[in-house]
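Below you'll find the structure, written out as structure tokens, and then a few comments.
Yeah, one chain of the complex is gone here, protein chain that is, but the others are all in their spots.
Let's look at subunit A:
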Amino acid sequence: MNAPLHSGLEHWLSAPDDTPAPDWLLEQRRAARVRVSAQPLPHSKEEAWRYTSLKGLLEQDFSAIDEPLDALQAEDLDAVLIAGLDAHRVVLVNGRFAPELSTLDALPAGVRIGGLRDWLDRDPESLRGQLDTARGESGAFFALLNTAGLDDGLVLWLERGTLLERPVELIHLSVELDEPRVAHPRHLVYLEAGAQATLIERYVSLGASLYCTNAVVEVLLGRDAVLKHERLQMESRNAFHLTSLYLVQDANSRYVGVNIGLGARWARTDLNTRFRGEQAECLLHGLYLAGDGQLLDYHLDVEHAVPNCRSEEQFKGLLTGAGRAVFDGRVLVAKHAQKSDAAMSNRNLMLSEQAEIDTKPQLEIYADDVKCSHGTTVGQIEPEMLFYLRSRGIDAARAQRMLCLGFAAEILDQLGAEAVREQVAEAVAQRLG
């Protein structure tokens, strides 16, 4: 018997036995389902959900996708490709790996990339002890739901010392089906000691589709490993999007994350990072643009569990129309995590009177020899800056766009590939009208 799910979520999971999975994974899925059923729905009295209502999400009555969508042609993909981006490409359509749309030839030795479902079919034991471990004991509601519904996604695995030069591009493409559907993609990125890679994770759609993505990304970085991780949430403006990232870093590893949030009607992103070895570094950059009818909600949970690690969290927001955003950032420094270095900032540019930002950076420090700071700003475009541009003949609307892009540049510059940077800048400019 399956434990009943909450009202509004009844159809979020398909029957648990229709995925090829080893027993240990079926057990993990079952346990997650039991746990999520026993837990109350997230509600506004919980600090983590204070500003974000589930009402709109529950009203949609999303149902799990049971059949893979194989009608998609390579031409359909053209609409969402980034011209000039040279990458190993993995395409998921509605959460299901689409090998015919992916280009995974010419992989160097030591690099394994594939669909999670295939992998579980062929070599399930290799994932035991890796898959669903970074999440730890977390009882985060939607990550549990993802675990209960886990069936496909990306696996990116680099063996010890492997340097992958070309980036890996993960395209998560959603297409509207007969009824509103939810996908639970699960991605596992595992860089063994000394490996280095760049992952560009993109959430896109065809047209103004209505759907829900409930993704979980697990990243395990071995000793000295380096991951550049660019995440572009550019879902349909009708879509709902949830992502939980779980990052675990071993000693001397380096993670550079860039989180761009432009799409979706309602998006919730949880970034959970934990240092497991000393001298590791974690940089989390973010840029979000929320306009009319949009809510973009970010939660950062950065845990300095061991000494001598460094983290930097820098998020910037542009808010237009009646757009809303939430930034809830928390850095925890454990008692013995001496010499921790953490700097968190959240800066917001409000472009309208109706826009709303709830920002709450917090430091929770139990060690006594640390360097930690946080800061937040909420401001408007400086009239002097606008006048300066206009005095040079540039019209007011364009001047405002230029200043917004200037504000965003610090984050956009972190995007490694020029083609990606330009596409995102263009998308931001377009949204600014």
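Everything below uses one rule, namely that contacts are C-beta pairs under 8 Å (C-beta built on N, C-alpha and C of every residue); 3 or more make two chains touch, one makes a residue touch a chain; residues count from 1.
Keep this in mind: contacts and distances are computed from a predicted model.
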| item | value |
| --- | --- |
| Undisplayed chain, where the name is taken from the UniProt record, one of "Fe-S cluster assembly ATP-binding protein", "Arabinose transporter permease", "Transketolase" or "Anti-sigma F factor antagonist" | "Fe-S cluster assembly ATP-binding protein" |
| Selected from A:Val34, A:Ala409 or A:Ala427 as touching the chain missing from the view | A:Ala409 |
| Sole contact to the chain not displayed, among A:Asp105, A:Glu137, A:Glu353 or A:Glu384 | A:Glu384 |
| Touch residues of subunit A, complete complex, unshown partner | 382-385, 387-396, 398-399, 402-403, 405-410 |
